[in-house]
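Before we start, here is the structure in question, set down as structure tokens.
All protein chains but one are shown at their positions in the complex.
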Amino acid sequence: MTMDSTSTERRTLLAMALLAAASAAGASVSPRSQAPDFTLRQIDGPNLRLTEQRGRVVMVNFWATWCGPCRIELPHLSRLHEKYRGSGFLMLGVNIDEDPAQAKALVAKLGLKFPVLLDTDKRVVGAYDLNAMPATVLIDKDGRARHVHRGYREGVEQTYEQQLRDLLKE
Amino acid sequence: MTTPEAASPLPLEGATPADRRSRIRGVCLVALAIAAITGGCAMPQPWVKPHERERLADPIMQWQGDLLAAKNSQHVRDIREGARGANGVQGGGCGCK
Partner (left out) sequence: MAASRLLARWLKAIGGLLGGTLGVTAQAAPLPPDRAEAMYHRYQGGGLTSDGPAFLVRKSLADKVSLTGQLYVDAVSNASVDVVTTASPYKERRTEFNLGLDYAVRDSNITLGYAASKEPDYRADAFSVDVAQETFGGMTTVNLGFTRGADKVGQKTLGFFDEAKHWQYRLGVTQILTPKWLASANLEAISDTGYLGNPYRAARAFGALIPETVPRTRSSRALNLRVIGDLGARDALRGSYRYFWDNWQVKAHTIEGGYSRYIGESFLLDGFLRYYKQDKASFYSDDAQSQNLYVTRNRQLGTYNGTTAGGKVTYSYRKVPGQYEIKFNGALEVLRYQYSDYSDLRTGLPYRLNATILQLYVTANY
């Protein structure tokens, strides 16, 4: 009797410890979990679905025209897309502006080369719940989120490059 | 928890020592559950996410208008009014008459 209740206790305690850890973690995207799937319309064309990009390393960047650091980061992301797209890398920009026309104008002005998706109702950015603007997620060839970057600091694009090269080698 | 014969810290009434032990364990588990759940929300979480702050980034959501104009208006008031401070106009004290 005592033995049974002790092991039940232990399992309950373990479950609660995990629950506590999970509630403390906060983010819905934790390293090595499957990146939440989404299907969004591109700025200039058809829908694009994340899970269809399996086999490629994908970097998803959430940005907005009203976010200063986002605007500074975008040209760096375009450069990374151009450099590694031939090796199986895809940069996806997810814009969350209420007015997509603003996003279009900025994409045109900056000459961004990577696909920009529109998340006007902010459902995808909410699902990822990264609590930062801009927010970047590096997804490996199996669709797992491997690296999460919150905010933008000058020079972090070098870290992006290093991490995506490691993922491409896998 | 490890020594079944340990004295109970709580004045629990139970028919048998086994009942008391299981009651103690029950209370401790409930306490742990509360701690586990509330441990993750001891503080309220920020309720306006960074991606929801588009309206707040608009220039019309600034207290002060444009810098030079705000400074000029504030200077006119500083000369003519006895109150000073806490108006948010930066740029150091002028101290002029």
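As written, the chains take the letters A and B, and residue 1 is the first residue of each chain.
Operating definition for what follows: a contact is a pair of C-beta atoms (placed from the backbone, for glycine too) under 8 Å apart; a residue touches a chain by one contact, two chains touch by 3 or more.
The shown structure was predicted, so the numbers you read here are calculated from the model rather than taken from an experiment.
K.L.:
Using the touch rule from the top, list residues of chain A that touch the missing partner.
P.N.:
Looking at chain A, the ones touching the missing chain are residues 26, 65, 68-69, 71-72, 102, 105-106, 109-110, 131-133, 150-154.
K.L.:
If you put the missing chain back, which residues of chain B would it touch?
P.N.:
43, 45-50, 52-56, 58, 60-61, 63, 65-69, 71-73, 75-77, 79-88, 90-97
Methods note: only the chains that are shown with their structure count from here on.
K.L.:
So what's the Cα centroid distance for chain A and chain B, whole Å?
P.N.:
Averaging C-alpha atoms per chain gives centres 28 Å apart.
K.L.:
Note which residues of chain A are touching chain B in the complex, please.
P.N.:
The contact residues of chain A facing chain B are 1-2, 5, 9, 12-13, 16-17, 19-20, 22-24, 26, 62, 64, 66-67, 96-98, 122, 125-126, 129, 131-133, 135.
K.L.:
Sort out for me which residues of chain B touch chain A in the complex.
P.N.:
1, 4, 18, 22, 25, 29, 32-33, 35-37, 39-41, 45-46, 49-54, 57-58
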